[in-house]
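Every protein chain of the complex appears in place save one, which is left out.
And now, subunit A:
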Amino acid sequence: MGISRFVLLVFTISMLASPALSDLVLSKVDRRIYLTSHIVRISSTLEVENAGPETVSKVLLAFPDLQAQNLAYLMASPHEAKAKVKVSVVSFPIDVVKPEDMPPGVTFYSVSLPQGLTVGASFTFDVLAVFTQALRPMPEQIGQADIQLVLYQDSAYYLSPYVVKVQSLSLKVPDSRIESYTTLQSTKVQGSEIKYGPYENLPAFSSSPITVHFENNLPFAIAQELVREIEISHWGNVLVTEHYKLIHGGAQSKGEFSRLEPQARENVQGPSAVRYLVAHLPPRAHSVYYRDAIGNISTSHLRGDSKKTELLIEPRYPMFGGWRTAFTIGYGLPLQDCLYESEGRRFLNITFSSPMIELVIDTLIVKVVLPEGSSDISVAAPFFMKQWQETKISHLDIVGRAVVVLEKTNLVPEHNQYFQVYYKFNRLSMLREPLMLISGIFFFFVACIVYMHADTSISKFSASYLAKQQWEEVRVAIQQVHNIICRCLATHDKLEASLRDLSRTGEVQACKAARKSTDGLLKELSKELKPLMTFLQSSPSAVQVLSKVEELVAKEKELLEKLMAKHSTAVEAYEKKSGARDIENRIALQQQKITALRQEVDDLLEFIDEI
């Protein structure tokens, strides 16, 4: 059906062919069609000659509508010798035009020549046209182990609104296996190349359909949708995230699946399956990841050198015809590799399309997320595309980040050119987010401090509040009493120590001096104790503990008295120089009482301490 329509169309074109519209003549056309992948590239070298009376600056290129629908990329550049590498290709501007009095079914593109072509002069240039979906699988459904055959249709003659003097065509197919091809006069097959021509002096719009049916087992990887998100962080990173929705666009798989064939004869069978994809990432790409909706995919390899980073990824399963998959790859690039500054504005210079090789993209959406606070945004792109702006709210954003969205359909690797996004950005805005965080945490702490110090009780005169406050005072007083008693006990210990010294050295005077000093200390302490006790007695909320405190004080006094008595008896005994045993006997009784009292005092102290 498709073939017949195409043939019919080509014939109608040739029937309708009207005389050349201008005086240009194509003196030589050399076309080379590369069918080596699923992307069809037609590279033609045209030699234009001006045979008319006027200077001409535009040359029309014609493509039949069916082809023009699939035309992804068209570029005209001055002809160069083959040996030279295409480094600085200056492409000429190309526009779609609809000249009048032209046969229907043909789309025209007009190439503006760098200089007007004067009368009689000639000019040679190259045209590269890249088509997607120009190869039709035939048969449309193949088994898993079958080879994939595709069909390509074109015209043997160069379709042109001008008279073509000499032309030739060569088709390059990937393999020497050619199922069938249209034989015209002067058709030659050399290995994997089919040659038509040369044909001479053909009128404008002459065409002769040819069909080539050949084996093409290269995977037809097509990204139905690719969303690239490029996020710039002025802290030193450009993060690229690419979401792919991939389909195998070749012949549909039919029949039973079997794991045996792909496994047993890895290289031979299931040949058209997409097993892996290769992406050429920019050099110094880091933190590369490869995952999908259900997690990391572990089948990938990354190799890198100073020129490029090569990422080889395998989908979770080998993709046969018509199968789909979706995945995400992401990587970071150092900021200085893609962000530059000129005339007070910054610009991002990064490739537009996917880094995958030989991938056709149906719809590409590129989102450039600029940092918050950027302004004066403009895009410079090498070709036309839809563009608009969005905002994206990310972490710690207030007004959201500006997002430049670019959309383009039907892309081929040739589209992977650099584009620029210009914007203005104040370096100080970088500090906004950290400052926000710092101040937020700071204010939180301040709030905490204020809360801890503020008295949040509702009424200052409620009974419970007052009772609480009084209780606090009582507690402080009790704490002081406790301290004083402890100090008293410490002085008691001193007395005891002096006694021990006495028993060892027998120096009565020193012992007496110690006694005097402790007496003084104890008097002071009891003075300190008095106001506290009166306070406690007067305070109503101290009633429960008052008895205990009083008991403690009384016990302490008793203990002190006993201790003093013991001390004096010991000192007296020493003064009288009585025997050690005698002294001990006299003290023993007192000592017993002292220990008991001491025990009680300790217990009371502990009790009070627990309040």
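Note that a contact is a pair of C-beta atoms (placed from the backbone, for glycine too) under 8 Å apart; a residue touches a chain by one contact, two chains touch by 3 or more; residues count from 1.
One rule holds in what follows: contacts and distances are computed from a predicted model.
> UniProt protein name for the omitted subunit, picking from "MICOS complex subunit MIC10", "dolichyl-diphosphooligosaccharide--protein glycotransferase", "Cns1/TTC4 wheel domain-containing protein" or "Actin related protein 6"?
"dolichyl-diphosphooligosaccharide--protein glycotransferase"
> Out of A:T325, A:T363 or A:S526, which residue would touch the omitted chain in the full complex?
A:T325
> Decide which residue listed in A:A293, A:L428 or A:V450 touches the omitted chain of the complex.
Checking each option in A:A293, A:L428 or A:V450, the one touching the absent chain turns out to be A:A293.
> Among A:A380, A:A447 or A:A596, which residue is in touch with the absent chain?
A:A596
> Touching residues of subunit A against the unshown chain: what are they?
Output for subunit A: 255-260, 292-295, 297-299, 316-317, 323-326, 486, 489-490, 493, 496, 499-500, 503-504, 580, 584, 588, 591-592, 595-596, 598-599, 601-602, 605-606.
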